[in-house]
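In what follows, a structure is listed as C-alpha cells, so that the remarks can point back to it.
Removed: one protein chain of the complex. Kept in place: all other protein chains.
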Amino acid sequence: MINKLVKSDAEAVSDIFDGATVMIGGFGEAGSPIELIHRLIDRGAKDLTVVSNNTGSGNVGLAALIENRQVRKMICSFPRTAGSVVFPELYRAGEIELELVPQGTLAERIRAGGAGIPAFFTPSSVNTPLADGKETRDFNGQTYVMEYGIRADFSLVKCHTADRYGNLTYHRTARNFGPIMCTAAETTIVQAKHIVEPGAIDPEVVVTPGIFVNRVVHIADPAHESILVANQERYPS
Amino acid sequence: MINKLVKSDAEAVSDIFDGATVMIGGFGEAGSPIELIHRLIDRGAKDLTVVSNNTGSGNVGLAALIENRQVRKMICSFPRTAGSVVFPELYRAGEIELELVPQGTLAERIRAGGAGIPAFFTPSSVNTPLADGKETRDFNGQTYVMEYGIRADFSLVKCHTADRYGNLTYHRTARNFGPIMCTAAETTIVQAKHIVEPGAIDPEVVVTPGIFVNRVVHIADPAHESILVANQERYPS
Amino acid sequence: MGWSRIEMAQKAAQDIPDGSYVNLGIGIPELVADHVPAGIEVIYHTENGLLGMGPVPDEANRDIELINAGKKYVTAIPGACYFHHADSFTMIRGGHLDISVLGALQVSKNGDLANWSTGKPGAIPAVGGAMDLVAGVKNVWVITDHVSKDGQMKLVNNCAFPLTGKGIVDRVYSNLAIIEISDEGLKVRELAPGVSFDYLQEQSEPKLIQ
Partner (left out) sequence: MGWSRIEMAQKAAQDIPDGSYVNLGIGIPELVADHVPAGIEVIYHTENGLLGMGPVPDEANRDIELINAGKKYVTAIPGACYFHHADSFTMIRGGHLDISVLGALQVSKNGDLANWSTGKPGAIPAVGGAMDLVAGVKNVWVITDHVSKDGQMKLVNNCAFPLTGKGIVDRVYSNLAIIEISDEGLKVRELAPGVSFDYLQEQSEPKLIQ
C-alpha cells in the first residue's frame, strides 16, 4: 500500500543532511512551510544550499534557518523584503553566498530540473550583469542566454489539502513555487493543513500529482510568520 | 469589456489563412475540436501546417481536413492509429509532408513556444534517427539533443467549460494537448461544451487562464468522431 | 508644478486600452489600478500566481495567502485564477501580457532600464521579476519621478546603474512629462502643468524632441 503520510514534522525532515540542496516553497510568507523549516533548525543540518524566492523575515522561519548559520548559499530572486534583516547582515559581512536569479528564470530552472531538461534558452537578463559569463545564442535575430535546470536533494513545501498518495491542492497565492519544487527534488516533503481520503480531491483539480511527493505531514494549524514577526518572536526562542 | 465569446464556429475560424500553422488539440478523438475543424474545411484555407498528435480517423475531423488537401505538412508523434486511412495513403503517395516528433518532445516544444523559450535540451531521441542532423550536447556526462519551441498562427482546442474571459476547464483525458496549445498560438480558438459567468469556475481549478485564449464558441453537443467513423460518415458529406 | 504620484498613475491608467492584461510593479505603478477609467475592463496579473487581481481588501477580508508581488494584501475578481510560478512566467516571458508598468532608477535615451540595483558596495541586489517582465511584455511603461530624491537626473544618456534590460522602455510617465521612446528618440507627448519644455530639457540628460 502507498502511504506517504508520516507521523511528525520532525520525522519528515529527519534525513536532511549536511551540504544538502534544499528547495523551500513560498513567496514571502505565503506558502512558506514554517513548521518544516523549524524542524530543520532543530535537526541542525548545516552547509545547506537553499533555493527559495526570498530570504525570510524577522527571526523565524527561513530567516531563522539562515540566522542559525545552517545556510552556506542562497539561490533566490529577491533576498531583501520588508522585515528581512538576517540575510542582509550576513551578506554584507561576507558570511553567506548569494546566487541572484531573475524570478522567471528561477521558476523555469526549477521546472526544467523536474522535467528532465538540463538547459534552456531565455531572453530574461540578456544584456545585464546577471548574464555575465553565461553562454548566449541568437534565435530568429534575438539574443537569449542559456540557463541550467536545478535539482535539489529535498523540497519543503506547504499545501492546503493532501491525500496519502501525495496528491495536493494549494490555497490562493500560496501555490507559487510549491508545484514546481515538488517535481525537482529527490525527496519532496510537504506539510498539509488538511488530510483527506484518496478520491476526496476531484481528479480534475489536483495541482500536484502524488508521483512528485514523497512525504506528507499534517500541520492543521500552521504558524503565521507575519504574526510571529510582529510579536518579535525568535526560533529557537 | 472583455468578451471572447463569438457567435458561431464559422466566425471563430473565419481568418485562418492559406499557409497558416495550426495546432489542433486532441489525443485521438479525446479533445479533438471536430466542429472547429469542420468549419475550417468549409473555409477552405489550404497549404496548412498542422501540429497535432495524430492524423485523425475515418473521413471526418482532422482526417477529412487532410483528405480535403488543405494540409501541406503534419507535425505529430503518431500518424497512424486504428482507423486512420487518409494520412497513410497520402503519405505513401508523397503528397503530404511529415515531421515525426517524439510525443514528449512535441509537448515540450509547444510548451516552450508558449513560454518564450526558443530552444531546450532533451534526452529523448538521442542515438535514434529522429535526432539525425540535430545539435547534441553533453551535460553531466549524458547526451541531449537541442529542440526548438514551436509557435502557431492558430490553435483549435476543445474544452469542457469556459467563461467570457476565456478561462477554461477540461474533461478527463480530453485535456491532453489543449492547455499547452492555448499558450502557443497568436490566436487561440476554443469550442466549449458549457459557457458560464465569470466567477462560476472556482479560481483554484481553472486549467487554462483566460489570457491564453482569444475566442470561445459554444458547442453544446459536439459530434463524436468515433460514432461518425462507425457510421462511415464523411465530411463534407 | 508637475504631477503628484497619483496623477502620474492616473495618466498611465488613462492610456491602458480596454481589455488589456497588465502587470503593475511595486510602488507608484500599484496606484494605476485605482485609476482606470469607468467602462474599461483591465485584467491585472501579479507574478506570484494570480490573474484577475482586485482591489485592496478591508481589514476583515485580509488573507496572508492572497497577496501581490509586493507582498501586500489583495483580492481576486470573479473570473480570476491562480497558478504556479512557472505558468505565471509563461504568461510574462511568452509575450501574453500587454503592458508592464515599472518603477525606475534610470532610463536611458535608447530605452535601457535600470531598476534593481544601485551596484553600490553593501547594497543587497534584488531583481525579482523585473528582467522577465522587460524581456517578455510587449509594452514597457515606466512611472518615476523625473529626478531622484538626491537631485540626480534619472533620464540619462547611458545608465550608470546595472541594467534590467536594454532598449525595452516604450514610455515614461514622470512627474514632469510623458515621454515616448522610439528609434526616433525621446519625444515629449505631454508636459505637466507649469512645466516648460526648456525646464524639462534641463532636468534630462538626453536631447528631447518637442
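We call the chains A, B and C, going by the order they appear; numbering starts again at 1 in every chain.
Here is the rule we use: a contact is a pair of C-beta atoms (placed from the backbone, for glycine too) under 8 Å apart; a residue touches a chain by one contact, two chains touch by 3 or more.
Computed from a predicted structure; not experimentally measured.
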Omitted chain's touching partners, listed by label: A, B
Residue of A:57, A:77 or A:183 touching the missing chain in the full complex: A:183
Candidates B:69, B:137 or B:172 - the one touching the absent chain: B:172
Residues of chain B (touch criterion as defined above) contacting the omitted chain: 27-31, 53, 77-82, 87-88, 91-92, 98, 100-108, 110-111, 122-130, 170-180, 207, 224, 226
Missing-partner contacts on chain A, residue numbers: 1-2, 111, 113-117, 163-165, 167, 183, 197-199, 201, 203-204, 206, 209-212
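Criterion: only the chains that are shown with their structure count from here on.
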Whole-Å gap separating chain A and chain C, where each centre is the average of the chain's CA atoms: 28
Sites on chain C at which at least two other chains make contact: 76, 82-83, 86, 89, 92-93, 135-136
Of all residues in chain B, the ones touching two or more other chains: 115-117, 204
